[in-house]
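Here is the structure we will look at.
One protein chain omitted, others in place.
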Amino acid sequence: MVEVTLWGSLGALAGGNSKVEIEAKDIRELFRKLAEQYPGLEPWIDKGIAVAIDGTIYRDTWSKELPQGAEIFLLPRLAGG
Amino acid sequence: MNFDPRFSGRKFTSVGTRPIRPDGVDKVTGRARYGADFNMAGQLVGRILRSPHAHARIIKIDTSKAEKLAGVKAVITAADLPDLTNGDAAMYDVLDNCMARTKALYDGHAVAAVAAIDARTARQALKLIEVEYELLPHVTDVDEAAKHKAPLINDAIFTEGLEEKPVKPSNVTKRSQFGHGDVHQGFGQADFIVERSFKTEQTHQGYIEPHACVANFSSDGTADLWVCTQGHFVYRQHCAQLLGMEASKLRVTSSEIGGGFGGKTHVWAEPVALALSRKAGRPVKLVMTRDEVFRASGPTSATSIDVKIGARKDGTITAAEATLRYSCGPYAGSWAEIGAMTAFACYKLDNVKTVGYEVLVNRPKTAAYRAPSAPMAAFAVESAVDELAKMIGMDPVDFRIKNAAQEGTRSSYGPVYGPIGIGPTLEAVKSHPHMKAPLGENQGRGMACGFWFNFGGQTCTDLNIGMDGSVSLAVGTVDVGGSRASLSLVAAEELGIAYEHVKAVVADTSSLGYNDMTDGSRGTFSSSMATISAARNAIKILRERAAQMWDIAVDDVVWEMGHAVAKGEKHGNLGKLSLKEIAVESGKTGGPIAGHSELVADGAGVSFATHICDIEVDPETGATRVIRYTVVQDAGKAVHPTYVEGQYQGGAAQGIGWALNEEYIYGKDGRLQNPGFLDYRIPVCSDLPMIDTQILEIPNPNHPYGVRGVGETSIVPPLAAIANAVSNAAGVRMTHIPMSPPRILAAIEAEREWSK
Partner (left out) sequence: MAGVAVSTTINGDSVEFLCQPDETLLDVLRDRLGLTGAKEGCGTGDCGACSVILDDRLVCSCLVLGAETEGRRVETIEGMAHGDTLHPLQQKFLEHAALQCGICTPGFLIAAKDLLAKNPDPTEEEIRFGLAGNLCRCTGYDKIVRAVQDAAIVMKGA
């Protein structure tokens, strides 16, 4: 079980929760279960969400493991120059 | 992939040196080929017809006269670029921006295009295309557009991100929010509060090379595209999608790029050139004029930002809040969102809240510009921080040091920071001689901090070892400012050979796997990671070949300083084998030796900078002069320090132009008044002093050499640093960028009036 923090706008779509508990071992499972439990998040996940694990931002790595006790933070994907 | 990206703390031989870049001689002799320097046999000239109206419905386009003109080989409209985006809203916007479908949404919006035998014929043909428009009310100002009564730009847009779904369409496409704690409670604990509103005007990336491409669509359904771009693989995907091609049938070659700064991350005219070539059956060269670059390619957002910050008497910030409105052009974007994330990222805050609003306006589609959205947010926040320090009676550097984020701080955008450089840049500034230098009359000093995320992303690199022991490095990230030099250094470092034996090239889309764009300061970060990985894979093979040459077990062979070395007592009499010695025999030991790497470079370290500047203001005219400028920034590890300095100086110079001069000026008719370098004035040599730099190296734990991106952060602090300096020099707080002489003079006169 990992605790996932959602950024402000995303929380509103997850029933007003800024933190949710998810049983997930990696980023892929996290996205799948988030979409199952909070259907409102699915379009955002499809559009692309970044996952910060202990402060390090990951974008495209489904297999990235979510260590127990790690801080998991969802962020919007960004554009850069 | 068992590549270990963690920082290893090794000692460097090549990395950190300053050799001459491999593409240098071509660039000083005029031989380097940029977007417009390529030609094909039988090529036509492509030109685009653009809307003169800010907002208009397209009733009818009659191309018949143009088609009949001798020498015209193709005329296209949106009908020749059918919608193949299949519900992908972002791509539909890209398509509509390339060629308006039902409405022209800004002055400069493409409505038709021609391909003709020469430029003169193409220009004549454009004049023969008849477009019937129904003019619609327009809005170009970000605050006006956000009002309820503003003309609607797209009536299918309802604000996203609101708790209750809106019933009416709006020009505000999205609301986003970040933060933690309770700002209301935080402000309750404050002894001092600063609350102010700020505006920044729209600027252009201002690359000197206009967009240019040559498209060659063949009758067998394949195509080639030569183009100046920051991301040829992304251009391939977008063009293939818009033209209904398989990506592998479109080969995109990136030319040398004459500046991008984010503006060449987006397709503008390339799908049009391909569609023209498809219709004409001949290659088409399409080069934008400078006027077109300004009117129709990616400017940054204009913004309007409200900031409120509170602190206790001891200088501790108790709460910080900002509302940010960013213009997106006529299509939805996420620019305010990024501003909302970066605004307070430098500080350790218990109570922070930022809200961003994306606003549609009848201006060109906003594109990324170097650390997009961060400079404007930093301008507002760092101006307020300076004012608050003054109110409390603290030195602005000490005030920032007291509140600076550290390792373990929860960032204002959410996650907790690892090792970061904001504190060290501030300490470096505090002890920098610039801070103690005397100031003359009418001169003021300002400083400010800035933050940028930095990206990683998909990256693919090939490293091939020739039979003479020299190394070809093929990378897929476009070299915008010297990365072929830095990546050659990295390959040399990892293999243990001399820099001179490595030759790096940017491979085309058919020669290498997919790579994300060179954006988000990721070029050297990501491709160096992939280069290290590829080199390690090559070393594995080199060890195997050495083992074969010695006829011993590969586990007994290690790689040290460019040589295979046999370890263990029984191999005591074996000498070393150099990379070259192994390569020479490669034909007999299993064939070519190469290392490949395909990876997602994650863990780009966030980056911070602090800038100092001295400005002289003429109180009679409002004219300004930059007297001295210093950049202090964390690079993680500077692979080629000279080019890191160059990034620091270039970002500062762009920021100076933005702060003091540059702005898009629209008339009441919604047309851009200054689409040229004469009236949109970017800094020239005589406007600037030398720009001093100090590189700090706080290693990124997620990169083998500790590298962070360096390209973008340097444009984040200047707006605020200069605003603080001008405010100190003129004795009046400046809240509107650019601080052009009339604005400064008006502020000085208002202050004189008020103090009478």
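Residue numbering begins at 1 within each chain, and the chains themselves are lettered A and B in the order written.
To be clear about the criterion, contacts are C-beta pairs under 8 Å (C-beta built on N, C-alpha and C of every residue); 3 or more make two chains touch, one makes a residue touch a chain.
Predicted model, so just to flag it, every value in this text is computed and none were measured.
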Among the chains presented, those that the missing one touches: B
Residue among B:259, B:466 or B:513 touching the omitted chain: B:259
Absent-chain contact - pick from B:179, B:339, B:482 or B:520: B:482
Contact partner of the left-out chain, one of B:5, B:46 or B:206: B:206
Residue numbers in subunit B that touch the chain omitted from display: 18, 20-21, 23-25, 27-34, 36-37, 120, 205-210, 256-261, 287, 289-290, 480-482, 642-643, 645-647, 649-650, 652-654, 676-678, 682-688, 690-691
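Just so we're on the same page, only the chains that are shown with their structure count from here on.
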Subunit A and subunit B: spacing of chain centres that average the CA atoms, whole Å: 26
Contact set on subunit B toward subunit A in their complex: 161, 163, 174-179, 205, 260-263, 265, 334, 337-338, 341, 368-372, 411, 413-418, 453-458, 519-522, 600, 602-604, 702, 711-712
Subunit A to subunit B touching residues, read off their complex: 5, 7-9, 12, 52, 54-61, 64, 71, 73, 75-76, 78-81
